[in-house]
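Just one protein chain is left out here, and the rest sit where they should.
Showing chain A:
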């Protein structure tokens, strides 16, 4: 069977639905609505039209020769999801799920967010579709991404700072699930990544796979052949699966996911789930996760809030297990250096998340040599990360650095 034909609930040994029975009816309802929508040309057309007239699809590709000089001379091409409305790939998924919310007749949406990109995208769709919206965000993340909190509130969403557990993305997911269990009659959970219980991993992938479908043709048009390798950052893994999916059966194309290596994978402070974790059950699916001997989730660390997650989508675990994709860690510092390098050489400021893929591409270019072409998913723009970058590179005047 073609790898692209794989659907949920299981990807090899991974996936499933490990959730309270109270959520099963809602997951079934969502899954059935999605299965019907998949077969309905009107749904596809409505989503495509939103892509064209709202998101700005297709997103362009940009070749970055000055940046590529630092990558052993390989050609590097960026897929510009940073240019989407709301500034990242997250809008692709949110518009699809918001349309489904309307179809199943629910009037309120909830979502978790780490960096705030998915929260902003969800709040945007809620404004567009006139839905009530509540966003759960770890208290730690509300502090490091205060600008996005303000954006969500301006869009009309209620933002709840989650104070339980490690007060980051994983705890925001827990609280969003608790809200959903309680309010399932009126509320749809717009999950932001390809993790979670079925149907989310499959459905979110399907809403994101347009990234790779567009990019595959765009690279063919530009270079006359498929890329040697493709690269994306992996937290939960939605931008990565979105890029990878169209290439899964192109056996000559190497696929690389770059996880957040934090302060180094030999320290406890990282979020390199596939590199350093082992299979377990978290947030409704069996997948790789960071955990201690007793199966308690270990708190992850990354300078990038969007990758600071101790789990990963089950399809990535499967692609790793069967050897179709390779997952490597990139440290905070390598990502920040790549962020600055792309900014200085090409005038494009990437999100810190996406900078992990750029750092990975620099490494890949040196390995694969000057004949290689590497397609990188530039999943988000860096505006939200200015404060982190300014502090990291000491860009504030001393007077202001309070």
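The criterion applied here is as follows: a contact is a pair of C-beta atoms (placed from the backbone, for glycine too) under 8 Å apart; a residue touches a chain by one contact, two chains touch by 3 or more; residues count from 1.
The rule is simple: contacts and distances are computed from a predicted model.
When the unshown chain is looked up in UniProt, the name that turns up among "ABC transporter permease", "Acyl-CoA dehydrogenase", "Electron transfer flavoprotein-ubiquinone oxidoreductase" or "Tryptophan synthase alpha chain" is "Tryptophan synthase alpha chain".
Considering the whole complex, the residue from A:170, A:216 or A:356 that touches the absent chain is A:170. Within the whole complex, the absent chain has one touching residue among A:293, A:371 or A:397, and that is A:293.
In the complete complex, the residue from A:282, A:305, A:336 or A:359 that touches the missing chain is A:282. As for the chain not pictured, it touches chain A at residues 16-22, 24-26, 164-165, 170-171, 174, 177-178, 181-185, 280-284, 289, 291, 293-297.
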